[in-house]
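Before any comments, here is the structure.
One chain of protein is taken out of this complex; the other chains stay put.
Should a chain be cited, it is by its letter among A and B, assigned in written order, with residues numbered from 1 in that chain.
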Amino acid sequence: MTSHHRRHRRPGFGGEPLRFRFDGQDYEGLRGDTLASALLANGVRTVATSAALGRPRGIYASWTEEPNAIVQIEHPFPEPMLQATTVELYDGLVATGLTGRGRLSDRPDPARHDAVHAHCDVLVVGAGPAGLAAARAAAGSGARVILADDRPIAGGSLPDTAETVDGVPGAAWASAVAADLAGRPDVRVLSRTSVFGYYDDNYLVAVERRGEWGGQGRARERVWRIRAGRVVLATGAHERPIAFADNDRPGVMLAGAARAYANRYGVLPGRRAVVFTAGDSAYAAARDLASAGVEIAAIVDVRQAPGARWDGAEILSGHVVTGVGGDGAVSSVSVSDGREIQADLLLVSGGWNPVVHLFGQAGGELRYDEGIGSFVPRSARQALEVAGAARGVFSLSGCLEDGAAAGARAAEAAGFRAPPRHPAPRASDDGASDNGASDNGASDNGAPDADEPVAFWLVPSGDYRSHFVDLQRDVTVADVVRATGAGLRSVEHVKRYTTAGTAHDQGKLSGVLTSAIVAHAIGADIAQLGTTTFRAPYMPVSFATLAGRDRGALHDPVRVTSLHDWHVAHGALFENVGQWKRPWYYPRPGEDMEAAVLRECRAVRQSVGAMDASTLGKIDVQGPDAAEFLDRLYTNMMSTLKVGAIRYGVMCRADGMVFDDGTVIRLADDRFLVTTTTGNAAAVLDWMEEWLQTEWPSLRVYCTSVTEHWATVALAGPGSRDVLAGLAPGPAVDAASFPFMTWRDAEVAGIAARVCRISFSGELAYEINVNAWDGLALWEALHATGAVTPYGTETMHVLRAEKGYPIVGQDTDGTVTPADLGMDWVVSKKKAGFIGKRSFARSDTARPDRRHLVGLLPADPDFLLPEGAHLVESSTLPEPPVPTLGHVTSSYRSAALGRTFALALVSGGRERVGERLYVPLGGEPVPVTVTHHVLYDPEGARRDG
Amino acid sequence: MLLIPCPWCGPRDEAEFRYGGQAHVAYPEDPAALSDEEWARYLFFRDNPKGRFAERWNHTAGCRRWFNVVRDTATNEWVSA
Partner (left out) sequence: MRDFPEHPDWLWSSPQPKRSYDVVIVGGGGHGLATAYYLAKNHGITDVAVLERGWLAGGNMARNTTIIRSNYLWDESAGIYEHALKLWEGLEEDLGYPILFSRRGVLNLAHSLQDVRESVRRVHANRLNGIDAEWLGPEEVKEVCPIVNVSPGVRYPVLGATYQPRAGIAKHDYVAWGYARAAAAMGVHLVENCEVTGIEVTGGRVRAVETAQGRIAAGTVALCAAGHSSVVGAMAGVKLPLQSHPLQALVSELLEPVHPTVVMSNAVHVYVSQAHKGELVMGAGIDAYNSYRQRGAFHIIERQMSAALELFPIFARAHVLRTWGGVVDVSPDASPIVGPTPVENLYVNCGWGTGGFKATPGVGWCYAHTIAHGEPHPLNAPFSLERFTTGALVDEHGAAAVAH
């Protein structure tokens, strides 16, 4: 289907026909089209409905500043709220126009997204004339250059115009320069890549669109994380709308956009046009459209004596457009001279706003430039240059020169010697530029045309309810005036009151206009009012793109032990502990968790069990002062520990609260192996190094994490000695020869091992440490005896709770001291000092009614208290708030005790032993009896077997 | 993503570091000799200026060394390493 709106294509702009569907209608476009240009080519003028007012909306702009043509992609994968002007057409695309809100798909998104890091000496943002010139200058110095541009082809707005550089069409010149740059070894040219964020220390982020139609496994979009020595912002300018009645109708279009449709896409956005302008650049647009076949009915120029001349149409100088006719799309244009001109297209140009968004994000300050009626960079905070239209230089030749100079400056600032300057390319300067605006009220030397308004924002009217300021948010001049009428004076307040600038364009079109109207309404100076804050992203970026590959299993690394595959093969269920996967329990067929855990507990208490304890943190602490160092860190004494012996220890933070616990093994006079809880391994190492480096640099101590070096198996239960003796015939393992809290080097099942006699269950137990790569062999050898039951963390928790051993993080919460845990015995009275000691003397930590770790026995021995339940004094609850006495930290069903039990932190708990307290759970509070926290084998009779 | 000047490794991405807050806060020589107020000052009170701030960083994913830098907290600009 060839449309009468389609002209021939310029060479290099594609041309392969593509089928697409919009709002249920099938159409054909050409490769190189955007959805917007393809719709215009098919004569589709109304593409969406406005969000709040339900007004018909057409295509207003030609790139990321589009406020109106917001569409939903339906196929190949649903994507909400895209600007039709930025969607590159592809075969089979199905889209619909939206009314303000998009729809998310609940189908899984099959697309892949990724991210890469890049470093360069000079990053040039924008491959328009200024950007290309900058990149060429910087590349010539030998600097590593990245040139990133958001369009599919280089040239910025050159392809939108009919201008020439060095005698060739601007677009051809741009592609040649870009191709030359891309061929250089130290230059990377990224097209379809929008730099959307400018962060501290010249860290910029960009998104590269690699194609919805891309192949399997290829990332659809890619985030570039770029660290640049120096940045050149050659980001161009946006044409500024004018607020007049019904300026939102389909058929009203920015003049530069219409010019782009004619030149870049070969599409005529209308048949007969009126031009409404406050500057000269629209004349170039009019000329290009006229030569493309659009009849220009008139140019309505707000200036009394326009600088530009064109005899292709009647020029109504000193006049304004007062409105448009037509039910939906424009069918006529009303002019202040009273005429109503038949037209289906109204081109609008209120001037040009430099694109200073990234500059603003980078912390730069702006100033108002009377000459262009907009804001331009004043002072930068980061290592950057601004070139071309982005700083108000609008002529093509000016942009080429400015860009080359900026590129050279950037390279020099990055430490390179800039090469001799290219002779400046000869630009046609026939009414176009980097942004399509060569003469928009500012001549080449930057001076405004004499006696003419250079900034024209608003057509006066008696009623401003259809003078739109932000088309997507349906914000009108009337809304802005109402905000100022309510007393609001800040543009930030007006933005929030009206929502102007909060939609897709983020103020690209509406921002300066809103400031101007506020200034007008309250009689303030726009230079003082300023703009709202510029924030990333410059244009919308999908969540999935930003999430990249960090999804699913890659969301957070999984850490597994060397025994993991065995656990999986034997049906273990796993618990996440930090990043680790730990076997939780090993259900046998038909067993639920409760049954499995009771069985595992019985195995340990009655025969022998084995647990993979490899995740415990292990830190090798060496050096002549290691003992002194540990004395300062732990609450108890470590220097008195004998080589060959083991001691349990607790560490506090300086605030006196329990931080971590574990065992300390003395390997030699100057060497210890410290174990930590699984979750705190990294934190404890950090803690040690911090104190060593920042407070005690004179201590000669070296700490190394050896967590992953070792596979650790806890072999526990009255039968553990026999199992060990069977596999390790070397050392004597009787209680006298191998006493509790000592360690031996031994061969176990032929594997070199360090065996420790420690117990976290109260049973006779050994902790066997072997090289990680031998872990599986050891584990299998233990199980090959047929005597050993594997058990998981849940059983470990039950067994330790029966013994009243707290778990840091479960029975403590950062507000618990060793004394609260009933561990006065672990707090040295002899040592001069250790971290946290001073805090124990504060009034709150010395309080007698602090929460103490105690045991609880529910009156009903079969009732399992929920962990996290609270305790109160009386069986009848008063009206809330009811102060809590504390809470249940651990609660289990005990095979050994033949009943349920719990641990709890209870206010003044040690003085309450024997008391009855109540646990409100909804309904009748559950009675419990407070006990000492050690419920099983309080004499410790079992630990030697 | 700050670019943090590690004196040992050179400038590196912030993601490689752990923040350590105010620099030059020494652990008291004799905590037991301090009043509760003085001890609280050490435990909980740190400078928090808007402007130049001497602070500590630890290059956890690099050399693991602690070092001090001065940064302007109003702008995030590095003043000295």
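Everything below uses one rule, namely that contacts are C-beta pairs under 8 Å (C-beta built on N, C-alpha and C of every residue); 3 or more make two chains touch, one makes a residue touch a chain.
In this text the structure is predicted, and so the values were computed from the model without any measurement.
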Which of A:92, A:460, A:624 or A:814 contacts the chain that the document leaves out: A:814
Which of A:493, A:520, A:559 or A:671 contacts the chain that the document leaves out: A:493
Hidden partner chain, residues of chain A it touches: 51-53, 77-81, 99-106, 108-109, 111, 115, 197, 199-200, 203, 205, 223, 225, 361, 363, 474, 482, 485-490, 492-493, 496-497, 502-504, 506, 533, 535-537, 540-544, 546-548, 550-553, 555-556, 558, 575-577, 655-656, 809-810, 813-815, 839, 842-845, 866-870, 872, 877, 879-884, 887, 889, 920-922
On chain B, residues whose C-beta touches the chain left out of the figure: 1-2, 14-15, 18-19, 21, 36-37, 39-40, 43-50, 53, 55, 71, 73-76
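Quick note on the criterion: only the chains that are shown with their structure count from here on.
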Averaged-CA centre spacing for the pair chain B and chain A, given as whole angstrom: 25
Complex contacts: residues of chain A adjacent to chain B: 199-203, 225, 227, 363, 381, 654-655, 686, 689-690, 693-695, 833, 837-839, 841-843
Residues of chain B that touch chain A when the two form their complex: 1-3, 13, 18, 20, 26-28, 30-32, 34, 36, 39, 42-43, 56, 58, 60, 64-66, 75-77
